[in-house]
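All protein chains but one are shown in place.
Chain naming follows the written order as A, B and C, and within any one chain the residues start at number 1.
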Amino acid sequence: MDVAIVGIGIHPFGRTPSLTGLQQGAYASRLALQDAGVEWRDIQFAFGGSISAGSADTLVNELGLTGIPFINVANGCATGGSSLISAFNAIKSGQYDIGMVAGFDKHDRGAFNADPKALGIGEWYGEVGMMMTTQFFAMKIQKYMHDYNISTDTLAKVSEKAFINGSKNPNAWRREPISVEEIASSMMVNDPLTKYMFCSPSEGAVSLVLCRADHATRYSNTPVYLKAATMKSRRFGSFEVFAPSQALQQVDGPTVDAAKAAFEMAGVGPGDMDVLQLQDTEVGAEIMHMAENGFCEHGEQEALIQAGATHIGGAMPVNTDGGCLANGEPIGASGLRQVYENVLQLRGQAGEHQVPGDPKLAYTHVYGAPGISAVTILQK
Amino acid sequence: MDVAIVGIGIHPFGRTPSLTGLQQGAYASRLALQDAGVEWRDIQFAFGGSISAGSADTLVNELGLTGIPFINVANGCATGGSSLISAFNAIKSGQYDIGMVAGFDKHDRGAFNADPKALGIGEWYGEVGMMMTTQFFAMKIQKYMHDYNISTDTLAKVSEKAFINGSKNPNAWRREPISVEEIASSMMVNDPLTKYMFCSPSEGAVSLVLCRADHATRYSNTPVYLKAATMKSRRFGSFEVFAPSQALQQVDGPTVDAAKAAFEMAGVGPGDMDVLQLQDTEVGAEIMHMAENGFCEHGEQEALIQAGATHIGGAMPVNTDGGCLANGEPIGASGLRQVYENVLQLRGQAGEHQVPGDPKLAYTHVYGAPGISAVTILQK
Amino acid sequence: MTKQVPIAEGLFTWPAERPALLASRCKNCGIASFPAAQSCMACSGQDVAVEELPGRGTLWTWTIQQFMPKTPYRSNETAETFKPYGVGYLELPGGVRVEGRLTENDPQKLHIGMEMDVVFAPFRTEENGDEVINFFFQPVA
Partner (left out) sequence: MTKQVPIAEGLFTWPAERPALLASRCKNCGIASFPAAQSCMACSGQDVAVEELPGRGTLWTWTIQQFMPKTPYRSNETAETFKPYGVGYLELPGGVRVEGRLTENDPQKLHIGMEMDVVFAPFRTEENGDEVINFFFQPVA
């Protein structure tokens, strides 16, 4: 049994002091239900995630107490992927016809505070100042720039494109373009990455209604099919966040594995994709994830980005809604935002940030601690 | 595709200062793998839960980095149920042959500290001293005793039986029988419930290996089949924990709904069950859950318990391993402990706490905040 | 000068001549909920109106909290000065059953079905001297 997405809802990302994370989640859920033309009582199951805004299943207090199973999942930045895969499994199992996935969050300002103990790492690691995701991202791109000749100008161009796309997306947080010069000369955070090259914790919510593919046209004139939803954790030897040591022999990371599994499941290849949402916790991540997901060879990003290939009108549009860089990252919602954007794109409803040429296949990718990647492939 | 349990492992419950919760989880996982005769690298997916002992998916740091998808779930006391249902769906979907569920935890001493905000409740509710699960349980049994003539002596007899069963279970925490008199006269905690009528937070771990039913005999001479795994949340009008108000018109709680759904899924009835594990956060819960799950009429518990029906040798053995009362409650592991015990019972490997008469069908039930129940039915 | 402030905004009318608990009632299905919410848990309706709940009801169930809770409990008590307190649900006719602290903590003086009044009284004093007002259920004299 295939799985279709027939309803989507979003609460704008950014800062919304007047609403709790839960209320933003309820807002997005109501829009998703409305989009699918169903009532909350029609929903048979739900999976959801929120890291800092309470238990996702308390959404039932807002939406109504209908008795459905609502399972909370939590896999850091890959939480949205966990929800989607779990819902995908539930429908494929033949036990359910229609369900919802929901993600919302509301983080404090400033960098995320990770707890070493929760990840099985000694306290010393945090005490000396190494429990910082930003350092990992900086060190990974530092090595990558060295190995594959990526320039600092290319780093800045990734942010520039993100803020341009954000300016076209009414649900984005950062809606003002910023020049390459300003990006490159903003405060250095973790060399070689400056302040405007990182995404920040933020707030927001996304909900999706999923159903059996053979019921899809009951709910939507423009159903979008979830052709693949995969997740992989790190194999031994990959270079991952929060690693006090790493093996001398490096192997491919979970992104490479999740991408391969997804392409195999969907029976398509990277060249078939018309629009890409790739985890861009910072600009280096977007650059490296282009190759890790199979969309170019290592090192080709320099020429591609300099030529504008990843812009909305380019050959390989990446993060058309502004990505994490322009939307910030409410952890529970971030992965689902990518899917929301791809559904918009495949429906042709993305407005100013619509990719031209009637896109038919779309790709999402998230990466999170302690070394997990989740990928989806959507087809209209 | 049916689902079988072919490997079980447990780390003894109680207090283990020398091991982290994660290490206890790894211990149980290794035993489960060994029991199924498989290697960790053979496992294709995992679901796990831990509330206070870190992210369950960090188990891969102990067991090996094989790249599998490992999704963390979190539904309070029903966390084990969430893992099982998710694994059940994953195998039923046809995408996986064999996987693991794991639950572990390590709580501080003393009552659980719930956070109102995480459940969408105002801070005032906790500030005035109502954010206490123990109060809910006390008020629920207080009303039930009033409505159905349950005696305080019967309350004490439930604890007495739990500690007798615990004394027969080498993995239990409380292994000394305690007399009815001592239980009844121990410190009053929340009227009518005394100290020895409540379970306490503790530590422990359980892991299970699950596979497609048609592969089960590859791994086990005594496979046990998961005939049903259901979860329900509260409908409007049921009386649940952490409720600042409740409706005037009461409806059945999620336990009634989850039980009905499980019996329907398995095609069997309450009378067919040979051994029962019912959430016994305190003695009142066990009493009320007997009726809510369909094993007797409301009020019949008084006569049944006084007659010893719920003892291991009785007509309706309940919590044969000592339940939460004798094992304490490491939240992530507690629901899976019930399933572990039932597998032992169906295999005839429960030793001193073995139910006589070759049991063939076994039942588990958990209840957790904010009003969720999960049920499984196992068949050999 | 001591100021009296309600423990939370919107829980009850305060200050008021006759303070009362505030519920939301759904215009679709007629169900009341406390505290007042922006949507109805029964029918998912979003068209709700706030109303005052009755000041007298019957005790539906109760218990006594015999030990001092940890955080998030926030009174002015210490382990030494802590006094057990009653908690119960009061069934307010035509409204809803509301959970609250009882003014009575003697189990011998409490029974299901007894009549109680909703009263408002200081619960703790803040560092700035403000008295924090909460609602309590008190046996009808």
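Following the convention adopted for this analysis, contacts are C-beta pairs under 8 Å (C-beta built on N, C-alpha and C of every residue); 3 or more make two chains touch, one makes a residue touch a chain.
Computed from a prediction, not measured in an experiment: that's the story for all the values here.
**Student:** Please work out which displayed chains the absent chain touches and list them by label.
**Tutor:** Within the full complex, the chain not displayed touches A, B.
**Student:** Can you say which of A:123, A:181 or A:297 touches the chain missing from this structure?
**Tutor:** A:123
**Student:** With respect to the chain omitted from the figure, which of A:51, A:131, A:150 or A:378 is a touching residue?
**Tutor:** Considering all chains, including the one not shown, the answer is A:131.
**Student:** From the listed residues B:32, B:63 or B:216, report the one that touches the chain absent from this view.
**Tutor:** B:63
**Student:** Determine and list the subunit A residues touching the chain excluded from the picture.
**Tutor:** Subunit A touches the chain not shown through residues 110-111, 113-116, 122-124, 126-132, 135, 138-140, 142-143, 146, 187-193, 236-237, 243-248.
**Student:** List the subunit B residues touching the unshown chain?
**Tutor:** Counting over the whole complex, subunit B touches the hidden chain at residues 23, 26, 39-41, 60-65.
Basically, only the chains that are shown with their structure count from here on.
**Student:** If you tally C-beta pairs in contact for every chain pair, which pair wins? Let me know.
**Tutor:** If you count contacting C-beta pairs, the leading pair is A-B.
**Student:** Please work out the Cα centroid separation of subunit A and subunit C, and write it as a whole number of Å.
**Tutor:** Each chain's C-alpha centroid was found; their separation is 43 Å.
**Student:** Between subunit A and subunit B, what is the gap in Å from one C-alpha centre to the other?
**Tutor:** 35
**Student:** Spell out, as numbers or ranges, the residues of subunit A touching 2 or more other chains.
**Tutor:** 60-62, 64-65
**Student:** For subunit C, write out the residues touching at least two other chains, lowest number first.
**Tutor:** 41-43
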